[in-house]
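A protein chain is absent from this complex, but the other protein chains hold their places.
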Amino acid sequence: MEHTENIFERLESEVRSYCRGWPVVFEESYGHTVIDESGREYIDFFAGAGALNYGHNNPVLKAKLLDYISGNGISHSLDMMTEAKSDFLEAMDERILSPRNLDYKVMFPGPTGTNSVEAALKLARQITGRTNVIAFTNAFHGMTLGSLALTGNGSKRDGAGVPLGNVTRMPYHRYLDDTDTIDLLAKHLEDTSSGVDMPAALILELVQAEGGVNVATNPWLRRLEKLLKEHGVLLIVDDIQAGCGRTGTFFSFESAGLDPDIVCLSKSLSGYGTPMAVTMFRRELDQWEPGKHNGTFRGHNLAFVTATAALHEYWQDDALTNQIKKKANIMRGVLDKIAEQVPEEAQQVRGRGMIQGIEFKDPATAGAICAAAFNRGLLIETSGASDEVLKLLPPLTIEESALTQGLEILQESVEEALVSIGN
Amino acid sequence: MEHTENIFERLESEVRSYCRGWPVVFEESYGHTVIDESGREYIDFFAGAGALNYGHNNPVLKAKLLDYISGNGISHSLDMMTEAKSDFLEAMDERILSPRNLDYKVMFPGPTGTNSVEAALKLARQITGRTNVIAFTNAFHGMTLGSLALTGNGSKRDGAGVPLGNVTRMPYHRYLDDTDTIDLLAKHLEDTSSGVDMPAALILELVQAEGGVNVATNPWLRRLEKLLKEHGVLLIVDDIQAGCGRTGTFFSFESAGLDPDIVCLSKSLSGYGTPMAVTMFRRELDQWEPGKHNGTFRGHNLAFVTATAALHEYWQDDALTNQIKKKANIMRGVLDKIAEQVPEEAQQVRGRGMIQGIEFKDPATAGAICAAAFNRGLLIETSGASDEVLKLLPPLTIEESALTQGLEILQESVEEALVSIGN
Amino acid sequence: MEHTENIFERLESEVRSYCRGWPVVFEESYGHTVIDESGREYIDFFAGAGALNYGHNNPVLKAKLLDYISGNGISHSLDMMTEAKSDFLEAMDERILSPRNLDYKVMFPGPTGTNSVEAALKLARQITGRTNVIAFTNAFHGMTLGSLALTGNGSKRDGAGVPLGNVTRMPYHRYLDDTDTIDLLAKHLEDTSSGVDMPAALILELVQAEGGVNVATNPWLRRLEKLLKEHGVLLIVDDIQAGCGRTGTFFSFESAGLDPDIVCLSKSLSGYGTPMAVTMFRRELDQWEPGKHNGTFRGHNLAFVTATAALHEYWQDDALTNQIKKKANIMRGVLDKIAEQVPEEAQQVRGRGMIQGIEFKDPATAGAICAAAFNRGLLIETSGASDEVLKLLPPLTIEESALTQGLEILQESVEEALVSIGN
Partner (left out) sequence: MEHTENIFERLESEVRSYCRGWPVVFEESYGHTVIDESGREYIDFFAGAGALNYGHNNPVLKAKLLDYISGNGISHSLDMMTEAKSDFLEAMDERILSPRNLDYKVMFPGPTGTNSVEAALKLARQITGRTNVIAFTNAFHGMTLGSLALTGNGSKRDGAGVPLGNVTRMPYHRYLDDTDTIDLLAKHLEDTSSGVDMPAALILELVQAEGGVNVATNPWLRRLEKLLKEHGVLLIVDDIQAGCGRTGTFFSFESAGLDPDIVCLSKSLSGYGTPMAVTMFRRELDQWEPGKHNGTFRGHNLAFVTATAALHEYWQDDALTNQIKKKANIMRGVLDKIAEQVPEEAQQVRGRGMIQGIEFKDPATAGAICAAAFNRGLLIETSGASDEVLKLLPPLTIEESALTQGLEILQESVEEALVSIGN
């Protein structure tokens, strides 16, 4: 291990981050299991920050990928037409869009979430001729300048080195306990002297994952959508972390019955942890001029192949949705139990589907639990402004036995952490 | 073909572009050969806009990739440590950095060129505390808002829907035939009332590929670098399209003897057409705070595997460099001949290494040649502000016979195109 | 009259506004009386939008001004030293700053309110190294780009023709009836992921005059100031319309006991309706480099002369303050009575000192009252986002008899207006 760790310290930029909390070199993985170079196994409750919803090296996807590569399938194609892309579009239509009556066009904006968000912003601004976009407190939408302007995190914003503009910040649901934050937004839009320029769009995460597992309720969401429609403001849903089944349905907005104008998807879209993203929008919004937005890796065909396989494997019926519901209940049950056991430390349990979190009064507690879990063979991370929320994000396909095992390790880790920090 | 083309028109956004000039569905590829679903073969003089320098499905890389996937190698790892990443860093050090005495740190900024440029901008602005960055006329650096502000193309800039700031534009070498454009930059930097805020950095392509195969000469480049050093302005080289051997050496700045502060690489870095990018910078500039820039797909291990293989296969000796030199001469010879044959239409032949171009007076000529070439089984594209430059970008590893065959098709296409547009 | 009105229509830009509601040519004025070219007299309840607190052509000031001009006193001096400026600084110190224990430095930023605000912004941003500034809903701070970014009015913002940045908008006191808007600001400042960049300053009007006579209460103001101090955010008070005695004390912040870091004054500062402004700030904030902000008309000595006379005449004792208190009660009494008489139409009476307003449900009501008043010889204007608030702004020095007469006209105008619009 030494010689390899060496090269990271010697050659990789100080910007690296996750590797500091998990100081081992990983070598192999499958399903919910990750193995380091010493052969030690870990249960993965992190799933690539939501990029591995179907588990590591999912065998169904893997077989298709190996076949494709072996057969000299097109690997790279910019925005040319390929069979792999055709198959993906057909699958997206058949498995996702048509069943949900979504008449969306699909754009390949580049292979990452921030590409998808940047494309959504461009489209909304061009169509409306407006420059302002509303983003929420604690939002996370990416690191390139357009997306970063939407992102709440102060340290990451500061990285820009320039002031970030053309965004108005509004408080997310429950940002102030007893205030209906839609009232404020409504007044801002209605009052012509509010000083908030009429926005092109509002960008929304239905669950703020990086922001601390903050969950918007359906009534709040419906009121939000209604307000935006009244004012002709486009609704962009950033479903990059909460989409692809994470909350139980393919899109996170299905249970609230929202009808977004633009949807951003990435992370688990390829299903294999490989870079891929789409921006989708109502057909009548497809007012792009050819080539007005481009990029080298829009046609990442290896990702198309696994994405297609994932759509066919997991979204032809309700099996996965039902599984998620069941596992979510198991997760929630254990978190509620933990919260009861440490009422002084735990502030709140929250989440939807298989993204669940527990907020601690002291961020150090959450950090100590992660460290203890790692030592016991569980990969789990924090989120929130001060890393005060323990975030559970196992693969959706994890077996129940492994989920239970992981949750047991978590309970032990909580106990250990509380002892170690002096309780 | 019909049913598949159908799905693109029905479902894919109008923003798609290349597929309009090449209206076939591609299915398979190897080396310099691309095959459409009807079985028709094409010689590829486009190489994924420079993303396939080592050819399609390069067999050496492919074997490593299949092994890695079969063995359940880690696919996705954010910025955790993996064996694949370790191997890549070692190879980058051994094959590229050490032999060139470059004491760079390596950052994984996300898997695309624009991610690399955005990270470079952030770093330069943070380190210097300045917001302004100088970019050149006809530059191309990407589509996300930070990079797009650097990019010259008016239609793409317009896509932003917001004014793009914090960039000062300077004329590239030979932008005005007889004017030494460094004089203007020098005066701007020296004159405290020039109105040009002292920049954090200047970003440079040594060959402006998208901008029309514009080539900077070594004396101009050296004078530029000297001027920047005098004023404490960082030099960022965007080697995304011109790097990875395209001009003959691994980096495009080697022959001029430049010593850039920051270097952006992507496109052919993975060697397999899969998304990967790095931002590299002088060790003392590595002042990043952990996590200040992040992103889901920084640890694209499948790309690390092929990138490592490519570095070992092609950059352990001068063989590739020598080959490029030879093939570049062949290309240049044919282009010069074409230019002589159609002196009215052809304005200038230019290029370095295996990126070569020929500028036509009338952009329609360049377009007609591309169309004729496609019909004859050659994939070739235009670049430049008005698509007036035919750009030759074959895989570096193309066999000489195929290169010659492609150039013959090109010559025939020129003749056909000139006839068809009325000469 | 025809021939003169003619020239305005023919030659003056369509941007002109007040002259449309009062379509006469004014010729002479004194005290609270304005006379048009036909000889008709008007009682002035507008006072130059707060620029004529001491009445028109105040005889004390007029005498000093005539003397000064006759004696060839310096008229224009940029930022050179003159006797007139010396006298003004002495008077400001003796009559205003010293009695209030304000250890301020005085800057002459140019002769208008927006100059004063722009200078305040520059200073706050330079000192803190931060770019963001917080401004309130319905704020009005001026028309040049820096001040306009702070201003709430949508039509005026739109005039910029560019997006206005580096400002975060927060809801003013009672913007949402039952919400404590300080809570939201507090959370934004405390939460490092709120997405609101730590501001250099917050700019505050204690009474939002243009914004609709919105009044902040003392407890809210004190909580605001405390919060800003905790976070190291500078407090800028824009006292351009509410200062110079309008609310009863020289500064509007005296009754709340605030201790602003920076104060902007203009409008009635010269006392004669002539352009003059200052920006004042705590001594330790005077970190300006010589000449870093300049302008041609910073040394408007004719204005210094009358400003000095006004300070000595009106601010050597409490006489004016006591008068304002008495007259404010008279005004408030009548407004309350009106509100009682038309409970359906009148929403709220509000104000402080001699700026008082009455909000109507229907903006047309407020407009009709102004028109009726004009016909009856009373100049009065509306304010607020939709011009829904009738704003009373008589000269502070108006005689009680004239005040009463004006209020009677107002009552009659209300009755007439309500009849005319169908009540």
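Think of it as A, B and C in the order they're written, each chain with its own count starting at 1.
We adopt the following convention: a contact is a pair of C-beta atoms (placed from the backbone, for glycine too) under 8 Å apart; a residue touches a chain by one contact, two chains touch by 3 or more.
All figures in this text were calculated on a predicted structure; none of them were measured in a lab.
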Which of B:66, B:364, B:385 or B:421 touches the missing chain? It is B:385
Missing-chain contact among B:41, B:67 or B:197 belongs to B:197
Across C:95, C:173 or C:267, the one contacting the chain not displayed is C:267
Touching the hidden chain, out of C:293, C:327, C:350 or C:391, is C:293
Absent-chain interface residues of chain A come out as 162-163
For chain C, residues touching the missing partner are 4-5, 7-8, 11-20, 22-30, 34, 37, 48-52, 56-57, 62, 65-66, 69-83, 85-86, 89-90, 92-93, 105-108, 110-115, 118, 121-122, 124-126, 129, 131, 142-147, 149, 155-156, 158-163, 165-166, 200, 240, 266-267, 272-275, 279, 281, 286-297, 300, 302
Hidden partner sits against chain B at residues 131-132, 135-139, 150-155, 157-158, 163-169, 171, 175-176, 179, 183-184, 187-188, 191-198, 211, 384-386
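Keep this in mind: only the chains that are shown with their structure count from here on.
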Of all chains shown, the one whose Cα mean is least distant from the combined Cα mean is A
Per the C-alpha centroid definition, the whole-Å distance linking chain A and chain B comes out as 30
Note: chain C sits from chain B at a C-alpha centroid distance in Å of 58
Touching at least 2 other chains, the residues of chain A are 131, 155, 158, 163, 165-166
